[in-house]
Structures are given as structure tokens and as C-alpha cells.
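Encoded as C-alpha cells, the structure appears first; notes follow it.
Note that one protein chain is taken out, while the other chains of the complex remain in position.
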Amino acid sequence: MNKMEETLIPKIGVITDVRIDTPDIKTFRVVTPDGKKAFDHRPGQCAMLSIPGVGEAMFSITSSPTNTEYMEFSIKKCGCVTEWLHQAEVGQQITIRGPYGNPFPVDDVFAGKNLLFIAGGVGLAPLRSVINYCRHYRDRYGDIDIVYGSRSKDDLLDYKEIIEEWSNDAGVNVHLTIDNPQEGWDGHVGFVPNFVKELGFDTNKTAVLCGPPIMIKFTLEGLISLGFDKTQVYTTLELRMKCGVGKCGRCNVGSKYVCKDGPVFRCDELEELPDEY
Amino acid sequence: MRKVSLDSINKVFAKISESNKLYLPVDGSDGVAVYTEWSEGKEWSNALNTVRSPKDFFFPQMENLMEFKTSGKNIELVDIRDEKEDFVIFGVRACDVRSFDILDRVFLSDPVDSFYASRREHGIIVSVACSKPSETCFCKTFGIDAANPDGDVTAWKTEDSVYFVANTEKGEAFMKKIEDLTEECDDSAVTAQKERIAKIMEKLPLADLSTDAFGGGKTDTFFNAPEWDELSQTCLGCGTCTFVCPTCQCYDIKDFNTGNGVIRYRCWDSCMYSEFTKMAHGNNRLSQKERFRQRFMHKLVYYPENNEGIFGCVGCGRCLAKCPISMNIVKVMKKIGGNKSE
Amino acid sequence: MQVKEYKPLIVAFCCNWCSYAGADLAGNNRLSYPADVKIIRVPCSCRVNPMFILRAFQRGADGVIICGCHPGDCHYTSGNYYTRRRMAALFSMLDFLGIEKERTRVEWVSAAEGAKFAATMNEFAETVASLGENKRLEDLRCKR
Partner (left out) sequence: MQKITKDQLVEKTVALLSDGTVSAVLGWSRGEFDYDITPAVFKTAEDLKENFVWNDFCGANFSKYLVAQTGKVEGKILVFLKPCDTYSFNQLLTEHRFDREKVYAVGIPCEGMADIAKVKEIVGDGIVSIEADGENLKVSTLYEDAPALVNAKDVMAERCVNCKSKKHVAYDELMGDDGEVIESNRFDEVARLEAMTPDERFAFWQNELSRCIRCNACRDACPACTCEKCVFDNPASSVENKAPANSFEEKMFHIIRAFHVAGRCTDCGECSRVCPQNIPLHLLNRKFIKDINEFYGEYQAGAEVGSRAPLVDYTTEDLEPGEVFDRGDKDA
């Protein structure tokens, strides 16, 4: 057998930078040992990161494909792999394989549209890749609105980038909210779904949703009450995955495999799946 | 068509095993047939089938994928895939031959699983027609002809002889090797056997089982069927059905720390297990009902939806014989299919 | 190729209150026992779960010995009585599976019995050495 390409066999990656974003989210910069980007990807796609002996897990790639030097992953501490990563230092090697899943349709469906990004908590991680992609090719898209909420000011991911870069872009409107009032916060206070309704967006937009399941559920209801159609709303799913290529059977929901056919789904497509995600 | 007398079949096995490893069902100490590497003195079992399906040969219960050596912050990855040699699996029944096709559609679809692919490439399948199907057999339901199985070579075993026909290039090469031991013959004995088997197939208790109610696009019809509660009520949540099933292909990837390195291996997994879909933040299939439903929906609806209507079951009857509580796909099909088959 | 002299790896689970102190005393008194005896301190001999013993064998031990306080002297009153029953049952089962019974042992060693500790270990290591490598409860993956 000529050793064929095997998707389950990863590449070695090196963590070259660790940024502490919030008390439980860190952003890791990963390149190959020779300093290159491990592979090309599209906005919304994922990668499998692993630490030998600890485990392997799927993470969305936070950095934009337009960044050709490295990849970034914003990772919340919640299980054994993420806990281990949070203890890792710069220079630590890990393994990486991918890219997996379907990207957001940035070049066809999104082209020329007004975009509305709605994220809650670490749900901004997969959207950051799309947002920065769209900002990079600013002239291809209409207005961009970003609604982002978190538990508190300290839990807002990429706060510096949001304030210093996104807010200053022409035609990009950022709307931030936190769950409870906090000293030193003069922005909006309240949950994302209500905030979306208060902001009352025009329906001439394509919306992209990401966050905890409960937030997605109520925000989607909110958007529909504003007159949005489900075909205008995209979201991403998360299920347990092992292989990443639609074979191991873990992320199978209905006839779809979230790793291969998702994680990006249009909300009307989601509705056709059995209620198991 | 060529034949060899049953008395001389061991000579055929000896000839083949000169150049290739040869596996065939052999009765174990407890009388249960197991695929065993042939060597002098081992006899081809008369059993209808093995408890463990031959999917093992292509998708083993456990296989090492790669190794890691770690030192400080560095990781060294060792690709441990090795060169495979051709091997022969002899005596595979029609249902199990079809199961390879079902597995192929998973493992050989893009991206190809190279571990599976290399085994598949090197495996030569000699199938054998069934002469005495069991009451648990229902391969006919899935359009499988027990009297005329696929495979690189098809064999028929009669009272005194074994007849062979090659179906593929690999099969031709196999026949070439045993040319001196076999003689050209007409197909009258085989035709007679085929007719006899066809009659038995008609009489099997599950002969009327039909898949008409199932298939792709039926998710909404069955997903919320009230019968799932009753069907799954006493399911133990063990993995017997999945592990004896020739088409179940779910797997887990795990790491084993040997103390001087890490072995990453994969092993069979079962959607019936409670932690199959468990994530750090929760589980999307909390009860046994949901897990039970997943297994059967996958075989009867999801798989055909993705594979031009082909069902993920071959009717081998292993789960009928082995489930500790005798709950199985036939009972599920009859119950939720609304007895449309009767 | 140089043939390495075979030295058995012994895992000794020692209770914190008696046997570990006994081992300590053996050390303080410069009594010698094989360096390949690896001591694992446990709060009480009854902390030793059968899984610990199997895992020791998996990871390369050739013999496993459990040392606790003498019956009646347990720091927790009755822990070692439970150990006694459990290990009797477990060792008998290992023997039933054909695993050499000489590879497992329970000994009671008090904090004052440094000499007994050393003697026990010497004798146990010798016994295990005479059996050779643990083959019947080995995990080949850990032997490379």
C-alpha cells in the first residue's frame, strides 16, 4: 500500500500565542512546526485538535480564512481536552486535522446582502471568522449588524477587537449587551433575544445565529416575530464528534452528519431534522 | 464452473494457504463457529453462520491508528500503517457479502478511510450459498439471494462436492491457483440446489417481511411513532445487537497511554450505549428510547436516504438470535411499519 | 546482544499508619531490600481496590503485595479485616483463572517491624523472580 492520505492522521501544530479573553475563554494561535498555517479553510469550518493521551475534540476556527499566517481558536474551558488546553503554554505542540464541515455560504448566498450576526457568549467564536471575512471583502456585502451579548462585560469575547476595529468600520454596527447591570458598563443590559426584538431589525437581512441552544431558540422566535423567514437565518450546531468525516456515527441526526453536512445549517433545513440536537 | 469433491476440499485450503492467509468458519470447542485461520487439521464448519460477522476482517473491533511519542512540549507522530498482504475469507454467506457493500458506502466514500480501504483491497472473498437457512433468516427482504451470493468467487456446497464460479479478476486469480485441484463441470447440480433453496426461502417464517413502509424521507413518519416507547421499554442498553451486526459501523477513537507513548486506536462503539453522544455540556439522547430509535431509524430510514434506497440491514438474523431480550429489527419493522408486511 | 539480568518489578501497597512506617524504619536501619520494590502509600490497606492490583500487573508489575496493620491494630478499627476478606476472595479468583498465586500476597507489617518488612520484601522478590516475568496478566502495549 502506498501510504495514502488518511484523514484520521493529524498534523502536528504548535501553540504560538495564548490570549486570555475572559475568565473561562482563551484564544490559541496555532501553526505547523515550520511556522505555516496548517491548512486552508472557509469561514465556519472546524478543526479537530487533540492532545495525545487526553483526547480529541472539534473546535470552530475563529480566525478568518483571509489570515494566511495562522489559525486561531477561541476555546471555553468545559471538558477534559479544553481544561488541558487552558493549562498549555506557548510552544506546546498539539495535533490538528481538518478542515471539517460546510462553511457559511459567504460567496454566494451572502454576497450583496445585508448581514445580521447574533452571538451569545463563546458563540461569537465561529462567527468571528465570518465577520472578519466579510470585513475583509467589505465591498461584496451590504450593511453589517453585529449583536453580541454575554453574562458580563468580562465575559465578552474579543472585546478589544470589537471596540477598536469592528466598531470603527464603515457600515458595521455593533450592538453589545450583558445579562445583568455592572459597574463601568453604560451599554445595553438584557438577554440577547429581547435585545434583538428591541433593536427591531429590518427583514432585508440574512441573519447568522450562534450561542447556547436556549438563546438560539428564543432569538429565532424573536426574528420570526420581526418578520424574518427561516430561510434567512443560519446557525451552527454542535454535537459530540470523533471522526469528523461522517463515518463514526456519533453526530448523526436524521440522515445528516453534523460534522460533514453541518455544522452550518439554514434554520428551515434544521426543521427537517428530527428533534435530537 | 469448476468443482472439487468435498473429500478434497482440505487440499484446496492447503493450496491456498501456501500463498495467502486463509480464514474460514471452524467450530470452536463449544460448537460455535468462528472465523479461524486455516491450518492442517482445521475443518470447515457446517454451521450456517458465525456469531461474529466477518466485518472484523475489514473493520476490526479494535485497531491501532497511530502512535505518539511526547517529550516536553513536543509531539512526535508515528504512522504505524503497514503493508497488508492478500488474504482469503472463505465461506462467507450472501448476507455478509452484502454487508461489505454497505460498509463500503461508508468507509470508501470521500474521504476514504485508508485503514479499511487497504484491508478491502487485499481481501479476497469466497462466498458460499446457503443450503439450510435458519428461521431467523430474512435476507430475501433486502433483495439478497442466499442461493447465489456475490463475492470474488461464489461457491456452492452439495453433499459431495464444492462448486466454484469466479466473479471478479481477484476471483479468477484465486481459481487459477486451485486449477489443478478442480475440474470443469456443468451447472446442473448447482441449478438443482438453487431451486431447492428458493423453495425453502419461500417457506421461511419471515419470508413475507417487507421494507415497503420504510426508506429515505420517512423520518417524519416514524420518528415520533408512539410504538418506540413500548419497543424500547425493556432494552438493556447493551451492545450485543450492534456488535454482532455485520453492518453496524459506528466507532470510537481513543487514546491509550502505555507509559512510554500514546497509542491512538479505534474500536467499535454502539449507539445503544448511554455515553455514545455525551458531550462536556450534555447529551442529546438522554433515554434508552432515543438511543434505541436511532439504531433502527438509521438502518431503515437514514441510511437508505443517503444511499439510493439501500437499507442498512442484510437480514442475517444475528440480532434475532443473540439479543438478551429478543428485541430486534424484525419486531421493530412489524410494529412500526404498521404490519404492512402481513 | 547483552542479556539483562531479570529483576522482578514488585508493587507494594503499604498502609500509611503501619506498613509505610515499617518500610521507613527498614530504611532508617539500613536494612536492604530490592530496589525494584515500588511502594505506593495508601491510607489503609482496604483502600486497595482490586482494580489497583490488576492495573499494577497491566503496567508491568511481576508481583503485587499489600501490607497493612496487623489484624486488630487498624487505625480505622476494621479496615484491614475487610482487606483480608476481599483479598482472600480476589487471590483465589486469580488462581482460578490460572494466574500464579505466588505473585500476590498480603502481609501484616507494623510500624516497629522494619526488619520484617525488609525480610518480607526480599523473600517475596525472590519468589516472584523464580516465577519469571508476569505473562498471564500482562498488557503487551505497555511492554515496549
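Letters A, B and C mark the chains in the order given here, with residues in each chain numbered from 1 onward.
Just so we're on the same page, contacts are C-beta pairs under 8 Å (C-beta built on N, C-alpha and C of every residue); 3 or more make two chains touch, one makes a residue touch a chain.
Since the model is a prediction, treat every value here as computed from it, not as a measurement.
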*Out of B:217, B:282, B:309 or B:324, which is the one that touches the chain we can't see?*
B:324
*Pick out which of B:205, B:309 or B:338 touches the chain that's been left out of the picture.*
B:205
*asked:* Under the stated touch rule, tell me which residues of subunit C contact the chain that is not displayed.
replied: 50-51, 54-55, 57-58, 71-72, 78, 81-82, 84-101, 104-106, 136-141
*Could I get the residues of subunit B that touch the absent chain, sorted low to high?*
28-32, 34, 48, 51-52, 61-62, 132-136, 200, 203-206, 230, 233-234, 236-240, 242-244, 252, 254, 256, 265, 267-270, 273-275, 320, 322, 324-328, 330-331, 334
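Just so we're on the same page, only the chains that are shown with their structure count from here on.
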*Closest chain to the centre of mass proxy, which here is the mean CA position*: B
_B-C versus A-B: which interface comes out with more C-beta contact pairs?_
A-B
*Measuring from the mean C-alpha position of subunit A to the mean C-alpha position of subunit C, what distance in angstrom results?*
53
_Inter-chain centre distance, subunit B versus subunit C - centres from mean C-alpha coordinates, in Å_ = 46
*With chain centres defined as C-alpha means, what is the inter-centre distance between subunit A and subunit B in Å?*
40
_Give the list of subunit B residues in touch with subunit C in this complex._
256, 258-261, 263
*asked:* Looking at the complex, which residues from subunit A come into contact with subunit B?
replied: 1, 3-10, 12, 52-56, 78-80, 82, 89, 91-95, 238-240, 242-243, 245-255, 272-274, 276-277
*Going by the contact rule at the top, pick out the subunit B residues touching subunit A in the complex.*
65-66, 68, 70, 73-75, 77, 79, 81, 83-84, 106-107, 109, 111-115, 117-118, 121, 216, 219, 223, 249-253, 255, 257, 262, 264, 266, 269, 271, 276-281, 284-285, 290, 294, 297-298, 301-302, 305-306
